[in-house]
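Before anything else, here's the structure in question.
Not every chain is included here, but those present sit where they belong.
When the chains are written out, they are named A, B and C in that same order, and each has its own residue count from 1.
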Amino acid sequence: MIGHSNAAVVDSSLSGVRVGVVTFPGSLDDRDALRAVRLAGGTGVALWHGDHDLKDVDAVIIPGGFSYGDYLRAGAISRFAPLMEQITAAATGGSLPVLGICNGFQVLTEAHLLPGSMVKNNHLHFLCKDQRLKVENSSTAWTSSYAEGSEIVVPLKNQDGQFVADERTLDELEGEGRVVFRYLGGNPNGSRRDIAGITNEHGNVVGLMPHPEHAVEAGFGPDSSALGEVEVRGGVDGLGIFTSVLQKLVNK
Amino acid sequence: MTTETMSKKFNIDTVEHAEQTPEQPLPWAELGLKENEYLRVVEILGRRPTAAELAMYSVMWSEHCSYKSSKVHLRQFGDKVTEAMKEHLLVGIGENAGVVDIGDGWAVTFKVESHNHPSFVEPYQGAATGVGGIVRDIISMGARPVAVMDPLRFGAIDHPDTPRLVHGIVSGIGGYGNSLGLPNIGGEVVFDSVYQGNPLVNALAVGVLRHEDIRLANASGVGNRVVLFGARTGGDGIGGASVLASESFDSSKPSKRPAVQVGDPFAEKVLIECCLELFKASVVEGIQDLGAAGISCATSELASNGDGGMHVELTSVLLRDPSLTPGEILMSESQERMMAVVTPENTAAFEAIMDKWNVEYSWLGEVTDTGRLIIEWAGEKIVDVDPRTVAHDGPVYERPYSRPEWLDGVQADSFAGDRPSDLKAAVLELMASPNMCSKDWITNQYDRYVQGNTALAMPDDAGVVRVDEETGLGIALSTDANGRYSYLNPYDGARLALAEAYRNVATSGAKPMAVTDCLNFGSPEDPEVMWQFAESVRGLADACQELGVPVTGGNVSLYNQTGGVAIHPTPVVGVLGVFDDVARRTPSGWREDGQAIYLLGT
Amino acid sequence: MPRIVVDVMPKPEILDPQGKAIAGALPRLGFTGFAEVRQGKRFELSVEGDVTEEVLQAARDAAATLLSNPVIEDVTRVEVIEDAQ
């Protein structure tokens, strides 16, 4: 059975890779993202939104949550955080790998590091479920551990998760292979073209609505995996996101 | 001084003024005090109270804050506890929440509370602020909140008002809890027409802490400073106190005070992180959350649990609504506020943490050795009381109770239908009833993953959360109640509620350790309701003793009735269990083919 | 198509967490001089046909019952607006 295989994945050479996780006021899954980096074998570094210091990290994760309560628009206020300037500068050229999860994805679109935007789910409710996804692009900094076209199950949990963009942008994303994750088994929130995650033109910046950091540890993940049968809460399909970036940076 | 403060000062009812105008009529009845209670206040003070004192006594002596009708019965939870049951109790009944030792230097604090009436008036905000309030209780013990649960009761599923309540309450609980990053690990949903005009919204929160981090609500150390931080104080929740709008009592100026409180989960999330940083840096001596009765409660409880007195300047309170009078400021129930006691040496460190999290604060005064709680308004004394008389010496009632006459009839009325011929159809019908069918449509609106430690949640009978990542040490929680059983037999109903929650925790694989409860009943002034209450408490206390688990805290919610009709007695019981390693938890239900099925018990 | 605008604002005495978050952010972004921000809702209802007094009344009723929560919000405007085009 899959699910008890965590330990086997860890590769000690990865521990030198430093992955920063930014905490904004209202971030919720920041400690979870740090744990995911650690379980994947890397070193997690806590970053503070108000600092101007990226602490020499090799990659950055903008975690989920409700930064500033998401009252205005999800991610709208956070994008102006001092640390976002550093991140934007380093990410734009294609060098710094940046992953935005859920609220982090929203921050990246607000900061124009990724196109499109998120609006309320079409059913208007918060939705928490184990979501099946297709990995459409395995050449990004965050997906190289997966085979192209492979399927994974990771938790989805949000209120403003409906990805929207104009047709031209959508066509462009599709044409350039920049749709990274697509919902399978029914569209959970009305996202255009079932898009769950996208990347920029360099493949270093990736944003997705579902939460891979909640499918990295057997016993605390989803009840299912696209890779085979699992124990109760044994799904660890999200771990590949974190090993991807660690491996890429180690081999650099 | 602003002109606003000036004009308020002009009208202010000072202690001196109270001494000079003993005959001044006061609106004590409008504030909910009974005549004997008012006379008792006069006796304690040796004069008439000032408007501000009246405000404090009236809220602190309300049923909600003083437990005046339930106290005599609740004592059994303490009386029936044995030394063995107390072995793992670090903090027992009486504090904001009980604290249980779970080993390896870890402790857990948990409590369930009601927000029934506000949720009927404004379902979303009522439920949201219910979650907010119980979470602040947990923070104030020094703990990081790690999960919430929500036992709910609604009226009939097909009643036209039910959708408003169900959707509002569920989104309110989700909206607030999800935004705080607290996994929702369980709860209940029951539909029954007795709850039509009186839904029950109980919210449970659980937090974890190291033994050395336990904080208590007391103000000690002469010269230590008292600080209020978090949200600004507005006119929230003091609609009924609008009689205090003009504290010279000579004007009928209408007061526009919102009876409804709006929650700000973002402010609370920041408050959680900021409090945890305060605890880690050891910069607070005592801390108290502000809930019902606001500053009245926080100052009088902190002062009376400490060893001296307290001196407070009320104009220092940061206001959202500058027109508030001193009495209203004392009664305001604005959410997302905390009060702390800080040594002078630690003030700079305290302020640095507030600034980091962008939390507003104001220094209100200091701890004294006078034994008095003195509150001033721009230097004029408006409150001068012994804080114990406000916080602890409220009235206690031995309300009459009697077994309802209708009970025998109800108990005799057994079900006499024929055994259904088509068992399959009967099972299907049963399973499709609103109380039996899947609750996914609710639980899917709650985040059960956040924090990454949830080992079991929906659809399992108990929620399980890991506490220590190194060892797997963790806890299980379940809440249960059955109002129908309790209606038929309140003594056994309470015992069954405990037994069910206890079983749910035990079958998950945890060792049951402690109990919290939320006792939802009708009016204590009705002797039959009072009997249901007395029987339920007796049943719960007896059952706790039999099972060897102590009640560590909880909440009493009375007056749950519409017109003359009370809800079914609904004692919601929460049981906490401990795992040495959550990897050993057992989910409910069968997952694989070929497993053998056994039926255990009688 | 003619439109009716409905503006709904949080009651002045009620806490407005959304407005508060924005008011906190403005000075950090260099926008000073604003004392307070309140965030409300603006609805635009397109009307099929002419805006008769009846339709306007329906909009007023909808504003009071569906579009606003009278416990915490005020309807501050129900008005026909001219279409820009």
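Heads up, the rule we're going with is that a residue touches a chain if its C-beta (ideal position, glycine included) is under 8 Å from a C-beta of that chain, and two chains touch if they have at least 3 such contacts.
These numbers come from a predicted model, not from an experiment.
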Tally the chains of the entire complex by the labels shown and give it as a formula. A x1, B x1, C x2
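The rule is short, and it goes like this: only the chains that are shown with their structure count from here on.
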Can you tell me which residues of subunit A touch two or more of the remaining chains? 68-69, 71
Touching two or more other chains - residues of subunit C: 17, 21, 24
For the complex, which residues does subunit A have touching subunit B? 25-26, 28-29, 31-32, 35, 50, 64-66, 68-71, 125-129, 155, 157, 159, 211, 213-214, 217, 219-220, 232-233
Residue numbers on subunit A that touch subunit C, as the complex places them: 68-69, 71-72, 77, 80
Enumerate the contact residues on subunit C facing subunit A in the complex. 17-18, 21-22, 24-25, 28-29, 39
